[in-house]
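For this view, one protein chain was removed and the others were kept in their places.
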């Protein structure tokens, strides 16, 4: 049984992670941490307000869904105390990540900092990157609820960046194409086109469409609920037990 | 058996129409017309270079896939000689259409001038117009081969115009939305958004996506080949036999 | 302001309807009814356990999301007391519906009994029925979460029944087609084929795919949340104020 501490368990991601751990009988919930917790114990699991009280505690993995301001300190604390970190909190600088990787190696402890735990989204990016080697003609359509402010989505831009690494550059569309209404051809990113659809009812969806003579390849990810991140967290917890240094990005554990 | 004359039978649409008529055993190919024809007869069907030679000829329907410069004269000739016109040639002015409708009424002859014979595309527009009454949140994605010059497509703009008639105006997307790359949100048409995808391998496709709280409705038409226009021409031929005036637009016969 | 009573407000649909009425400033929540309610008043709105206490109450519309065992009595009570019924509860016999329609006419009161309030689903059926007139080749794919027991879904069968009314009969597929694994070609309904997909993550989705020479037409409805039924209830409330008899099926008010 892998013993798991969950930091930030009062938040939405943290509490979803608590449910996930409880429902996996190879994992044991060892402790809960949150400065906003008022309980001392929940269903027999000890609750702490301050991470300092966990020094010397017996556990294997430190799952962290806290706040950018404390994520670096928490991760360092985890490694120094023998807990393998699985961190979904954002806000690390490159220098901090480099330092934490060095620390993890010196301790021989596995670890994971992941900006995205949605396995489906990560696979979509990986597959898109591979397909672009053979199909340089590609457009991305991302579809989100209509409360979203920014367009294109961060995931769409990240996907395009990854595709750029493998794709032979090409300006998509006819050389002499004309927009009779501005914006029809979408956002241009390195010759590719990205289109952002915003509608009520939608959650978070992305389609990457490749075209070639006589064929098409379409890859689509639909994300409906944050529960979808939990299979990524689960894989993270299990994989950090088998490696001896911290990695950045869940894709390195797939 | 309805007797059909096909004018412009040497062209791509005209020759496809010849095949369609031959394969429908309720229709009979009565005559073929084309100034570029060198044959006098094909499989027993008389061929003419000049429409004047068809005055007094016994036939029911005049199918016209000729050229904009002669379409008006041809249609008028057809009505004056008792042939019900089914015209796919473009280039009529509104005044010409009004005049031809009046002529058809005076003769009691049915007829059809149709800018689009693709029943699927026409149904897509009709359904979109009805759905927009209940779902004012709508975006259009049209996808074409990457040789296409103009974006958005004429069909997408036409669809948006039809939707506008029934939709309660609304500016699609968040009030404070920001494009971090220009064009991401597509072309704006009356508060709706239209996105144009261009990829090799594609032919002509259109998706109209409606969103509302907790649901979505997506209508899509895929057009792969001009043979798809022929079921519309077939319906036109049969329907003009049952009406007593010329109509503009296949939608009036569906 | 249209005054609305909601019967069964403690249930999931009833409570969602309460929210919808509160958020529409042309509607006023006049009273709440539920035998399981313990409150006497909620936010100033009177709460009743027994419908009998509402005799003589001043309201326009009676929204009913109760139980099959009481729906008929409730609807009759509503009409006799001058409330226009908008009923989402199921379990009416044909004889009961006929009787209630007669009663509504004698009172000159509009009303609605609707087995399905999802406008998107109703439009999908209506559009499918119309498209099938021109495209007799059609297959239905319905996709639901993997806890669903029955296949095909009731909506898919209902859609096929409606299509059957307008479609020229045809056995779908090649005359000599062979299933190398039983069931590959799906369920047969009047020559059409219905396919049922069951996967975790899915909610309730349906695609109706029409094919013809050189083209395809695909109609898809995605239902994510019961909140999607509320626009249908809202339309029902407003439309029953404008008619003078009870109708069965929301499609009659679209």
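A, B and C are the chain letters, set down in written order, and residue numbers restart from 1 in every chain.
To be clear about the criterion, a residue touches a chain if its C-beta (ideal position, glycine included) is under 8 Å from a C-beta of that chain, and two chains touch if they have at least 3 such contacts.
These numbers come from a predicted model, not from an experiment.
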| item | value |
| --- | --- |
| Visible contact partners (per top-of-document touch definition) of the missing chain | A, B, C |
| Chain not shown: contacting residue from C:93, C:180 or C:242 | C:180 |
| Residues of subunit A (touch criterion as defined above) contacting the omitted chain | 118-120, 123-124, 127, 130-131, 133-135, 210, 212-228, 230-231, 235, 254 |
| Residues in subunit C touching the chain absent from view | 137-139, 141, 143, 146-152, 157, 172-174, 176-189, 193-202, 209-216 |
| Interface with the undisplayed chain - residues on subunit B | 201, 203, 222, 224, 228 |
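In this section, only the chains that are shown with their structure count from here on.
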| item | value |
| --- | --- |
| Innermost chain, where centres are averages of C-alpha coordinates | C |
| Euclidean distance of C-alpha centroids - subunit A vs subunit B, Å | 48 |
| Multi-partner residues of subunit C (each touching 2 or more other chains) | 222, 224, 228 |
